[in-house]
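Below, a portion of the complex is reproduced, with chain positions unchanged.
As written, the chains take the letters A and B, and residue 1 is the first residue of each chain.
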Amino acid sequence: LNALKNSKVRKLDPDHITAVRCDGISIGEGTFTVVAGPCAVESEEQTLTAAKAVEKAGARIFRASLFKPRTSPHSFQGIGAEGIPILAAIKEETNLIVETEVLSPLHLPLLIDHVDMLRIGSRSMRSYELLKEVGKTRMPVILKRGMSATLEEFLLAAEYILAGGNEQVVLCERGIRTFETYTRNTLDILAVPALKELTHLPVIVDPSHASGRSSLVIPASKAALAAGADGLLVEVHPHPEEALSDGYQALDIPTFEGMMGELKALVPAFGKEM
Amino acid sequence: LNALKNSKVRKLDPDHITAVRCDGISIGEGTFTVVAGPCAVESEEQTLTAAKAVEKAGARIFRASLFKPRTSPHSFQGIGAEGIPILAAIKEETNLIVETEVLSPLHLPLLIDHVDMLRIGSRSMRSYELLKEVGKTRMPVILKRGMSATLEEFLLAAEYILAGGNEQVVLCERGIRTFETYTRNTLDILAVPALKELTHLPVIVDPSHASGRSSLVIPASKAALAAGADGLLVEVHPHPEEALSDGYQALDIPTFEGMMGELKALVPAFGKEM
């Protein structure tokens, strides 16, 4: 991986670790951090219900998108800037850190003062002008791997953000596109230890997009822990069957609670805390 | 392909064809249109030399990028807005239509008055907010297939532009990412007749990115013609070995002239004009 030489993402020695810190939590330093929430903000009620439930179950960061990049322009595109007060309500009524997706440089100014953490989705991993803009901020950001990005390309996308001076980057493996159709994507579980060899940045896994099936989210999450991931990014919805997007891969609240219970019991065996 | 039902990109009957018109030329209506030029504007001299040569050889549209999306932030990122006067010089000194890549909504206002046609690159096919902005203009646009996009996803990306009211879209097959590494990408040649079955929009082929090897550009171009493409998007550089990007896949001027001679002789056998 020659292109990584002299890069800022490169791991310099086995102990070289960057922890991404946000509002009292630290990702990548011996913790297993769960980011959870619905695919999209749909209504205040749906969002608050999800937030309170994931907080109660032990998640520390709440995910919810206002702007949704959808394959078809005729699908639900997200509630947009109208949802900002809903995110504000989450911050008031819970102790969760609030994270949301930014998918255009035009949206960045709208979001930056209202959320704690940004997410760059798989479709935007190669939107280098967006990465440059995010690199100018000092906000923690979850960068998801492009669905056809090699590890080298993924790390060089992160390099765009670090090169701008923002080192608060969490890498997220979320499955790659292959010929297999039983799962929505193919979870490249070995990306986790491979990235740990190559970079000092924290690495989390999105079991929801990787599998595209709620029945596979729990084994995917356990495999992520076992492979050395620093956390998860999970879709949870109070009523998956009514979700406006991605409902088939969201966990309902009791299933998420069950998974969190299982994970809490397993985490110490892998030398981490939760 | 259920998601195409009720879409604007869908072909309604076998004779349903949209020609994309620009400054006296028409793409998709029985012509074989060659878009040619260097990967990037590097200097006025390099750009003008390339432009005059491709015009002389029979190309009608000149391609040259000011902004380059590169895998690494440490690679040449394009000359940027400083190159706009160079594109103006092309328009003065030749009869070529000038086309360039737009890769961020932030750049669109800079480019829109200075070029005749926009290009949306493979990395940006899923930048739906950019597609929406381009859909608000009435500029002809070449939309390149994402390197891991299915034909359905490709057509739905075009739908974002059409849904905004801009029907001037030329689809460009440029190779998809597979396990094969001899070529940079795998030219999905059957995407051409498949798209012709599914949509009324014109379809061209980029043999340069598809192959990533100048030695394969000529057979790729002939195959595109034979498969029913409406034209080509080809990289040509006066000195490929000195190019700041993608030199290994660019044709030098004599090779491009030779290819154009061969294509002119073949085009009538496929019922087209050039």
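The working rule: contacts are C-beta pairs under 8 Å (C-beta built on N, C-alpha and C of every residue); 3 or more make two chains touch, one makes a residue touch a chain.
Being a predicted model, the structure only gives us computed values, none of them experimental.
For this homomeric complex the structure file specifies 4 copies in total, of which 2 are displayed in place.
The rule we apply is simple: only the chains that are shown with their structure count from here on.
Copies chain A and chain B of the same sequence differ in orientation by 180 degrees, per CA superposition (steps of 5). Centre-to-centre separation of chain A and chain B, using mean CA positions: 34 Å.
Within the complex formed with chain A, the residues of chain B that make contact are 3, 6-7, 67, 69-74, 103-107, 123-124, 126-130, 132, 147-148, 152-153, 156, 159-160, 163, 177.
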